[in-house]
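Only a single protein chain was left out; the remaining protein chains are all shown in position.
What follows is subunit A.
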Amino acid sequence: MDLKEGLRAETWAKSSLAENEMSKRISSNNPCFTDFNSQQYQQKWEDPSILDYDIRINPAFQEFNQPPQNQSSLPCDPTNQIKNPFQMNENLQTNKMQDWDPKAMLNNLSFLEQKIHELQDLVHLIVGRRSQILGRPDELVAQQQQLITADLTSIIVQLISTAGSLLPSMKHTLSAATPSMGQLGQFGGVPFPPGAGLSDSIQVQNSCAKKVSNQSNPIDLVGNSGTQQNHAVEEHDLKDEDDADDGEQLPPGSYEILQLEKEEILAPHTHFCTICGKGFKRDANLRMHMRGHGDEYKTPAALAKPHKESSSEPMLIKRYSCPYAGCKRNKDHKKFQPLKTILCVKNHYKRTHCDKSYVCSRCNTKKFSVIADLKTHEKHCGKDKWLCSCGTTFSRKDKLFGHIALFQGHTPAIPLDETIKGLAGPSDRREGNEATSKIGSTNFNFGSSVPNGTGVSDMDAKGES
């Protein structure tokens, strides 16, 4: 029993960052929330497996009341504080490199406008709640205050940085100042909702670990969130993180930038079966595979393509950055050009930063890093016979000549086999004519081609006329 509880507590420690403190775990076997809910114990008794326990406990937590969440909000602060400034710094550094873009400025301003509206809604909500539930503890008021302060802080930060982008000289000081501001205002810690931590702790943990997956998580949170307030808070959370991305990265504005890690890009499979672990390149293939694991995966709903979240919030366009530092497709580059899709990222990374390991079996010279490129090349390998002195080959002669006309110093390259053969001499011509002369005696036309030939043949013609 003790052992089991300890185990359970450990699971908590792992899964929920918001909830657990090391000291608590060490001091007692009882988790902090035993005070509020007896249901948990019942569940514990009923469910021997940890997995089940986790699954069941989640919905239960969603129905929980606010107060314990508020209490537990503080312990999660340190992790957030660590994370957020770090992110901000990173973003600020990229910021310095970028030039002012009016379009991005407009985007930022509209973003700010939206944000202020949201904050307004939140305050409205709080006002409404306050009238409903009068007998609230002071902590709730404090938390609401904190929430609003945090939102305001982020708006101010964004405003300053937006303005700062106009002044190149400002940038440096700004980037140095902002992180501390974030820390002072508990920028990272406060807005991180305790509710979210409770209800979807695992996902929150993910969000801390990985930025990319973090982006998609808030949507789940929105879907799961039980109360209106939670929803608002979580949305704010999402915005806040985006702020860190967008607000500091001045030019992109309209889109958010995602950056996959090298390992992720090069991974052969992106979809894995949760049961047997088999990897797949496509989601559809995984779904087909899943049918073998039971009837529940054969329902039309399970087989259907996961539909996109119909959120009221307009979806931000996603753009991708190459993880390779110094690459033009890397977000730190001065003239950063984002990649449109994950596929683009993969192809770009392989083509530009990886070894070309696929060699054409026909010509043994052309190498490719993307196998599709090799296949495309193999389709017309050997047909590219139009060669420029710069080494470029063309499948069409007019393309080669267009290229040569365009560039100074480039000349058509004559294939080697011909240069070796060279000039055989007109002997073949002469033999050929000899052959024709055998056939008939009337081929005077030849005469014109050879020195002094015309004279004789003319004379002949005249003589017989």
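The rule we apply is simple: a residue touches a chain if its C-beta (ideal position, glycine included) is under 8 Å from a C-beta of that chain, and two chains touch if they have at least 3 such contacts; residues count from 1.
Keep in mind that, in the parts below, contacts and distances are computed from a predicted model.
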item	value
Protein name as given in UniProt for the chain not displayed, "Aminotransferase class I/classII large domain-containing protein", "Pyruvate dehydrogenase phosphatase regulatory subunit, mitochondrial", "F-box/LRR-repeat protein 3" or "Coiled-coil-helix-coiled-coil-helix domain containing 4b"	"F-box/LRR-repeat protein 3"
Hidden partner chain, touching residue among A:Pro102, A:Gly391 or A:Gly409	A:Gly409
Those residues of subunit A which, in the complete complex, touch the missing chain	397-398, 401, 404-405, 409-412, 414, 418-419, 421-431, 433-434, 437-438, 441, 446, 449-453, 455-456, 459, 462-463
